[in-house]
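Here you go, one structure.
All protein chains but one are shown in place.
As written, the chains take the letters A, B and C, and residue 1 is the first residue of each chain.
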Amino acid sequence: MRLTLAEAQRVIDAGVKEAERIGRPMNVAVVDDGGHLVAFARMDGSIKASIDISAKKARTSILMNLPTADLADATQPGAELYGLEHLSGGLVTFGGGIPLTRDGETVGAVGVSAGSVDEDVTVAQAAVAAFQNRT
Amino acid sequence: MRLTLAEAQRVIDAGVKEAERIGRPMNVAVVDDGGHLVAFARMDGSIKASIDISAKKARTSILMNLPTADLADATQPGAELYGLEHLSGGLVTFGGGIPLTRDGETVGAVGVSAGSVDEDVTVAQAAVAAFQNRT
Amino acid sequence: MRLTLAEAQRVIDAGVKEAERIGRPMNVAVVDDGGHLVAFARMDGSIKASIDISAKKARTSILMNLPTADLADATQPGAELYGLEHLSGGLVTFGGGIPLTRDGETVGAVGVSAGSVDEDVTVAQAAVAAFQNRT
Partner (left out) sequence: MRLTLAEAQRVIDAGVKEAERIGRPMNVAVVDDGGHLVAFARMDGSIKASIDISAKKARTSILMNLPTADLADATQPGAELYGLEHLSGGLVTFGGGIPLTRDGETVGAVGVSAGSVDEDVTVAQAAVAAFQNRT
């Protein structure tokens, strides 16, 4: 079954709540299993660059079928996928994008951006947890 | 004062409610006074092309400081802005994008897409009305 | 269930066979329900411009959830979607792209290009028929 707007909105709400808890305003994007945007929210005071970055993190998670954090090592100078970030319309190779899975299948992804990468990952994980627990 | 996420979300909620009322699932985007996305929702069953179109309608309303419906006549073959749609990273020249104003100043814009242009405008107007009445 | 490579290949084979029958070499592209390419074939002697055009016709059919032929009238000068072709990364607004449906749901699309639009549509219809009959 496809990811619904109601589900995407719950994922974003959970991300926003976690971002408020850690005191860091974030951009949170949710895409479907084709990488197309379903819902998005930019919290007051968060940076504008993260509009694109959060959406691309979510899209990268779909296109690579991986959390974006898993791409960081493999794309360093000398590593085997060095240069990957320029391909497929632009991929993000640091943490903050995580696939949303249902019954073992990827049905969408969330992307979070505007804080440190650790903060982005923390917020993305809270958003994913809300999805996994409720559906 | 800047458009807040809470305000953008109210604008989207009003658009979604009107879209449900007329029975046409829509994409609704809200941008700030720089044309940068603040919030977005794609209703279940609405077309994916309208992700970009709704966001670009909102952005066009900011860049031109006009409802996008006002650009239709001026961009026809032979009219004075013929070709405008190719510029500024892509502008939409049919209805569905409307500025959000406060005290006579443009603070953001809403873009709606996925139905007929008339339906898009109807939903965008409902979204704008919710903004003007509540803030 | 997702469109498989075997299904996409059958769609392409049926398109190629029809293209041979009418004596017009074609480009045939099949995309999944997210608009992402699954299989592609360019027949010997067909024009190179149609690589992009066939893929974009298939992608447009997904993004608009319509045969691309249905967009021709609505995007003429003076019609309500005039200028649509510049949006969503480039949409094709003439015939040759058709959605592939299963149990009433769009699971992919085929795009055909290199002949006259009538020829493209004829080949695309033959490709779609092979999909609908076998699955």
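Just so we're on the same page, a residue touches a chain if its C-beta (ideal position, glycine included) is under 8 Å from a C-beta of that chain, and two chains touch if they have at least 3 such contacts.
All figures in this text were calculated on a predicted structure; none of them were measured in a lab.
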Chains on display which the left-out chain touches in the complete complex: A, C
For the chain left off this view, which of C:Arg10, C:Arg42 or C:Lys56 is in contact with it? C:Arg42
Which is it among A:Leu5, A:Met43, A:Ile62 or A:Leu100 that touches the chain not included here? A:Ile62
Can you list, in ascending order, the chain A residues touching the missing chain? 35, 60, 62-65, 77-78, 80-84, 86-89, 91
Considering the whole complex rather than only what is displayed, give the residues of chain C touching the chain that is not shown. 2, 4-5, 9, 34, 36-44, 48, 51
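Quick note on the criterion: only the chains that are shown with their structure count from here on.
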Which integer distance in Å separates the CA centroid of chain A from that of chain C? 31
Per the centroid of Cα atoms for each chain, what is the distance between chain A and chain B, given in Å? 25
How big is the gap, in whole Å, between where the Cα atoms of chain B centre and where those of chain C centre? 30
Where chain B touches two or more other chains, by residue: 48, 51
